[in-house]
Structure formats: structure tokens, C-alpha cells
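Shown below is the structure under consideration.
What you see is the complex with one protein chain gone and the rest in place.
Entry: chain A
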Amino acid sequence: MLDQLIRLYPGRWRERYGEELAQLVHDLRPSRPAPRLAADLVRGALHAHLEEGLTMENRRLARQTALIVGIVWLGLSLEILRSNVVFPSTQDDDAVSVLVAYLCVFVALALVGAVAARSGADRRAQAIAGLAAGVAIGALTIATFAVVDNVWLGIVSQQQAKIDGLAHSGGGSMRAYVNQGLVLAMFGLSAMLGLFGVALSLAGGIAGQAWRTRANA
């Protein structure tokens, strides 16, 4: 049973140290209680996974992804402020700006994958980076809406879509209606952009790999 716990360690770690660790466990078994050995092995496996995740390459990838997410979020936040507070419109005429915003987000998610591939990240790392970027952009964007809608509720509540929505919701306050929508949007948008993030990041990774190959040729 203790040997089975060594399978909890990351693959590469096991290839390097697995045999020696198994021998040591066998040597210690007569003198140490099995539960203590088991707990120590599980703890060691957790640390090994954490340390594998915190490689220099993964840290660099995380920084690059965070930078792209930050730039996109800043741009989206400025546009949210512009269209909802600075130059608010009471009509539901923001289709073009919404479309442009989505296109920018999709390009950014593909860029996450391209940059990751160019740095040598494998498909798994590209997918994780895309997922994280998509979820982060979704969550941060809704957080911006939450601040804007609550701080400038008087302006936002003039939007026709909000007035119609409140009327159809069957009553209650505009603030409650807006915040209820934001909670649902937080999960929905984050999940949707997370999925798009995986797909677009992998697609961007293919392009990034071609870019890297050409650069090395």
C-alpha cells in the first residue's frame, strides 16, 4: 500500500527518485508505523506537485498571462466607465462596442497561448494559462461593472435595458435587480470565457509554435 502512495508524486519526479524512495520505505517499514510513513509520503507528494508548478518557466508564464489580463481588463474598465458613466446612453445601442470588446478579449486569449508557446510551454500549460486568463477577465470585468453600477446607480438606472429588466423581474429595487444580475453574470461570463480561453489559447499556441520555429530556423 505504501508503494502505491509513491504514485501520487509527479511523473518526472517519480522517474528520478521513485525507485530510491520505494527502497527507503521498504527499509524503514520494520521500524516505523505505516500510518506515519503514509502521511509523510502524502505530504511529500503535495510539496513535489507544488514545487513542480512553481518552476521558473511557469512563473514566467504566469507573469506574462497576468500582464495580458491586466491590459485587457484596464481597457474594458475604461470602456465600461466611458459608456456607462461619462457618455451614458439610455438606449440599448452598445452592440458594436460589446462586439469589439469581445473580439479584443478573444484576441488576448489567443495571444496568451501564442506567447506561452513561443516561451516553450507545452499544450497543457497553454490550456491552463488560457483557462486562467478567461476566468480572470470574466471575473474582473463583472467586478468593474459591480463597482460602476453601484457607485453610479443613478446614471446606470436610466438605461432602457435596466428599466425593462426591472419591470419584468416583478418588482424590488433597481440596486437589488442589478446586483442579482451581476452575481449570475460573474459565474456565466467567467465560465464562458474560461472555455473560450482554453480553445483560443491552444489555437494561439499553434500559431506561436510556428512563430518560434520560424524564429529558430
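Things worth noting here:
In this section, contacts are C-beta pairs under 8 Å (C-beta built on N, C-alpha and C of every residue); 3 or more make two chains touch, one makes a residue touch a chain; residues count from 1.
Definition applied: contacts and distances are computed from a predicted model.
Hidden from the displayed complex is a chain whose UniProt protein name, among "Transport permease protein", "PadR family transcriptional regulator", "Plastocyanin" or "Cytochrome c1", is "PadR family transcriptional regulator".
From the options A:7, A:43 or A:175, the residue with contact to the unseen chain in the full assembly is A:43. Against the chain not shown here, chain A presents residues 13, 16-17, 19-25, 27-28, 32, 36-37, 39-45, 47-48, 51.
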